[in-house]
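This structure is in structure tokens; I'll ask about it shortly.
Our next item is chain A:
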Amino acid sequence: MLEVNGLHAFYGKSHVLHGVTLEVGRGEIVSLLGRNGAGRSTALKAIMGLARAEGSVKFKGEEIAGMKPHQIAWRGLGYVPEDRAVFPDLTVRQNLLLGVKDPKAPGRFRLEEMFALFPRLEERALVPGGVLSGGEQQMLTLCRTMMGNPDLVLVDEPTEGLAPLTVAQVAQFLLEIQKRGVSILLVEQKLAIALDISQRLYVLGHGRVVFGGTPAALRENAAVRKEWLEV
Partner candidate 1 sequence: MEFTLISLLNGVTYGLLLFMLCGGLTLIFSMMGILNFAHASFYMLGAYLAFQLSAWLGFWPAFFLAPPLVGVAGALVERYGLRRAHRHGHVAELLFTFGLSFLAVEMVQLVWGKAVVDYRVPPSLEGTLFTLYSTSFPVYKGFMMLVSVGMLALLAALLAYTRTGLIIKAALSRPDMMQALGHDVPRIFTLVFAGGAALAGLAGVIGGNAFVTEPGMAAAVGPIVFVVVVVGGLGSLLGAFVASLLIGILQTFMVGWDYSIIDVARLFGMQLHSTSALTRLSLTQLAPIMPYLLMVAILIFRPRGLMGARS
Partner candidate 2 sequence: MSFVLSLLSRIGIMTIFALSYNMLLGQTGLLSFGHAVYFGLGSFATLHLLNALVAHGLPVSITLLPLFGGLAGLAFGLLFGFFTTRRAGTTFAMISLGIGEMVASSSLMFPAFFGGEGGITGNRVTGRGLFGIDYGTPLQMYCLIAAWAALCLLLTYGLTQTPLGRLANAVRDNPERVEFIGYSPHSIRYRMVALAGFFAGIAGGLSALQYEIVTAEALSDHLSGLVILMAFVGGTGTFYGPLIGAALVTVLQVAVASVTPAWPFYFGLVFLLIVLYAPGGIAGLLVQHKAVWQAGLLRRLLPAYLVAALPGAAVLLGTVAVVEMAYARGPERGDARLHLLFLPLDARSAVSWVLAAAAIAAGILLLKIASKQVAERWESVHAALAEAPR
């Protein structure tokens, strides 16, 4: 589905990614782990065309490196940023509708379904997005991206700063969209969640892939955990 090959990326002047190679298969949840500053968020931005990058990014066999973000989005890639980027002055409903790229082509996810999944969003449909709680904003952003009918979503730290109950809800939602045939490339800091829901994981350290494998392999590999993930 997604093949990233020798990706170098830059944030301002800093050379953040030094040749990252990874892939995400159809229907998979793949997690990208690592400490802050390891280059995880920049990797997602580079794939989405939002950061300066060199190297090859193939999506469904097509080279998308160098395309503009909106062109990449139209090819079926969705992006949920770390800061959630809710449009604060628009209502929840309007926020969701903005996720729709082509109003004429209905996607896998409809407004009603989103509301059914998260009744809380329906209750607050007419409330400005800016006044939602952190957890609600996260749900909103995830749902908004789903409205665009993506085949693969890049999700950046969806559980950051959320209460444990909400964290579980987010994880549940990710599994739900996986069930509907959407692949996920997830950046996560909480190792526990990543191990629970992913099929495969990559660990980034200093802009390079230092581990790639299954959750079981990572559980056994204490050296990688100690060196690159734990305190």
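Regarding candidate selection, all candidates are chains of the complex that A comes from, given by their letters.
Criterion: contacts are C-beta pairs under 8 Å (C-beta built on N, C-alpha and C of every residue); 3 or more make two chains touch, one makes a residue touch a chain; residues count from 1.
Please read these numbers as outputs of a predicted model, since none were measured by experiment.
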- Contact partner of chain A within the complex, picked from 1 or 2: candidate 1
- Hey, which residues of chain A end up touching candidate 1 in the complex? 48, 50, 68-70, 73-74, 78-79, 81, 85, 87-90, 94, 97-99, 101, 103, 144-145, 148
